[in-house]
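Let me give you the structure first, and then I'll get to my questions.
Excluded from the complex is one protein chain; the other protein chains are retained at their positions.
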Amino acid sequence: MINSSLHQLGSALRAGKISSVELTQLYLDRIAELNPALNAYVTIKAETSLDQARRADTLLAGGKAQPLTGIPVAQKDIFCAKGWRTTCGSKMLENFIAPYDAHVITQFNNAGAVNLGKTNMDEFAMGSSNETSHFGTVKNPWDRNAVPGGSSGGAACAVAARLCAAATGTDTGGSIRQPAALCGISGIKPTYGTVSRYGMIAFASSLDQAGPMARSAEDLALLLNVMTGFDERDSTSLKRDKEDYARELNKPLAGLRIGLPREFFAEGLAQDVAGCVNAAIGEYKKLGATIVDISLPNSRLAVPVYYVLAPAEASSNLSRYDGVRYGYRAPEYGDLTEMYERSRAQGFGEEVKRRIMIGTYVLSHGYYDAYYLQAQKIRRLIAQDFDDAFRLCDVIMGPTSPSTAFNLGEKGDDPVQMYLSDIYTIAVNLAGLPGMSVPAGFGSNGRPVGLQIIGNYFAEAQMLNVAHQYQLATDHHDHTPQNIGL
Amino acid sequence: MSLTNADVRKVASLARLGMTETEIESAREQLSGIFDLIAEMQAVDTNGITPMSHAQDVTQRLREDVVTEGDQRELFQSLAPQYKGSPQVEAGLYLVPQVIE
Partner (left out) sequence: MIHKTIVRAPEWEIVIGLEVHTQLSTSSKIFSGASTTYGAEPNTQADAVSIALPGVLPVLNKGAVERAIKFGLAVGAHIAPRSVFARKNYFYPDLPKGYQISQFDLPVVGQGVLTILVEPLSGNAKPYEKVVRITRAHLEEDAGKSVHGESQGLTGVDLNRAGTPLLEIVSEPDMSSAAEAVAYAKTLHSLVRWIGICDGNMQEGSFRCDVNVSVRRPGGPLGTRREIKNLNSFKFMQQAIDYEVQWQIDTLENGGKIHQATVLFDADKGTTHAMRSKEEAHDYRYFPDPDLLPLEISEEWKEQVRATLPELPEAKRNRYVKDFGLSSYDAGILTASREVADFFEAALNPPQSPLVRGEASSSPDKGRPGGVEAKLCANWLIGEVSAQLNRDGLEMQQSPVTPQQLGGMLKRIADGTISNAAAKEVFRTMWAEGGDADSIIEAKGLKQVSDSGAIEAIVDEIIAANADKVAEYRSGKDKLFGFFVGLAMKASNGKANPAQLNDILKKKLAG
């Protein structure tokens, strides 16, 4: 049961082979056993989840089930869920009980899914290793000395360790794809504007995008069907016809043009990762795809541009955490300024404060044009590179991350090294394109490698087709870590 | 690029982040490293390029002028931070140290 696809689980639930309560309890038991070591979840509310499961069982019994009814899904702790503590990985919100539901949560509730718990994450989604969480590091289930990636590290760990049927993540610069790659699972960040940001705690508003994390492309399609859709409460939510992301899963790939950007295979890419990605490309050739050599000349600038724009937006987005209306307030202070400065200094972790400072600096008087405006101009150049590339190919492929999961603490002291681990994922967010990562084997240290697939705007169904056909032909995504009680 | 401690102090003050001199010193080192990384982008000729603020070239949607939200004060103020053991709300107001004008 624990290794079944969402489709299989849904069938089993609808056929009455298992109840949602039983399935939920099964995962809760696994969480109780494994979470103390892995730390994938920060909040579990077993009774609330089981109540939801009971309601799902009623729907199932009444023949009113939808594809995800009764399925336990882990929610990244960045989504406000009414009555649930919602921390965003921060001491600032350690005791914050969300008074409303994010759009994503509403969508899952309406689909009859069970909220299994809130997953650990880098504080305010700022990090690539999950080490910036106030609630402790998450372990990579493949090797507990390794990071799970970030910021959706808890979600990736939970999916890989079979502590949920599927999970949600968010991706501002690679936060779904990179942990998916490092934990050997599948994850997709859809086109910006496809999933409503309402109730998703903001990091960098113009880049943040939610998406599903699961074990296969097929599962991702079902999840995306639930998560996407127009929401009038988010001004950047796009009004589009509802689509079935599973509709193209079984299309043959003959004639598919795959673009390989030179820049993604240059210096800085680990040999073992390159090996796995090249093997995957080989597999695609066997499936009838043709390979096109492309260039994304400005992609080298994606990291610097991102580290101007994302902190700038974040510095402003995080100003609301001032200890006045909710959240952390310092225990001791004199005047108002001291209350602000101490509450924020004590409530935020080091990485968050660092990014607030970068952002404040680049927006401040005299620097705006040289940093912020310049970065926005290069952002356009980066987006144009992709436009040009998609004239030559249907999808772009490359590594998700330059290396397999690094060791816990390995990059802790060097923010620049940490930032460079997102070198292949960031450009996609800047352009607003959809991107995904699927398992493509294992590196020399036995840790997973991810293949990144980038599509044109709104090409999610095509990308899922491309990923699904690969997963039919290979079994990388079916591997499970040792020591997870299976 | 090298930042000075004064730069860091000013930024920390604008962002209302209380920092000790030791923290300022270490932040200065790390931020300088990050700005070295960022500096790479400054050499690029971007003359005539329109800045890109949004991923999609769409325009603002408008909501009708209708009141849709009711009074949720009790729920929202149950979230108010505590100070010396008591929630910082009184008579429906959020409380802060006195603001001097």
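A and B label the chains in the order they appear, each numbered from 1.
FYI, a residue touches a chain if its C-beta (ideal position, glycine included) is under 8 Å from a C-beta of that chain, and two chains touch if they have at least 3 such contacts.
This structure is a prediction, so every number in the text was calculated from the model and none was measured.
Visitor: So one chain is hidden, and I want to know which residue out of A:Thr58, A:Ser235 or A:Asn278 touches that hidden chain in the complete assembly.
Guide: Considering all chains, including the one not shown, the answer is A:Ser235.
Visitor: For the chain not shown, which residue from A:Asp322, A:Glu351, A:Asp394 or A:Glu460 touches it across the whole complex?
Guide: Reading the full complex, the residue touching the unseen chain is A:Asp322.
Visitor: One chain isn't shown here. Among A:Phe108, A:Tyr245, A:Tyr306 or A:Tyr340, which residue touches it?
Guide: Going through A:Phe108, A:Tyr245, A:Tyr306 or A:Tyr340 one by one, A:Tyr340 is the residue touching the chain not shown.
Visitor: For a quick check of understanding: of A:Cys183, A:Met200, A:Leu224 or A:Met397, which residue touches the chain that isn't displayed?
Guide: Here the residue in touch with the unshown chain is A:Met200.
Visitor: Against the chain that's been left off, what residues of subunit A make contact? List them.
Guide: 79-80, 86, 88, 93, 96, 98-100, 102, 197-202, 204-206, 232-236, 312-313, 315-316, 318-320, 322, 324-326, 336, 340, 360, 363-365, 368, 372
Visitor: Which subunit B residues touch the hidden chain?
Guide: 14, 16, 53-54, 58-69, 71-73, 76-77, 90-101
Here is the rule we use: only the chains that are shown with their structure count from here on.
Visitor: So the centre of each chain is just the mean of its C-alpha atoms; given that, what is the distance between subunit A and subunit B in Å?
Guide: Each chain reduced to its C-alpha mean, subunit A and subunit B end up 23 Å apart.
Visitor: Quick one: which bits of subunit A touch subunit B in the complex? Just the residue numbers, please.
Guide: The contact residues of subunit A facing subunit B are 96-97, 99, 191-193, 206-207, 232, 235-236, 238-239, 298, 300-301, 303-305, 307-308, 315, 319, 322-329, 331, 333-345, 348, 353-354, 356-358, 360-361, 364, 370-371, 373-381, 383, 414-416, 419, 431-432, 457.
Visitor: Within their complex, state which residues of subunit B touch subunit A.
Guide: Going through subunit B, the ones touching subunit A are 3, 7-8, 10-12, 14-19, 27, 30-31, 33-42, 44, 46, 49-56, 58, 60-61, 63, 72, 75-76, 78-84, 88, 94, 96-99.
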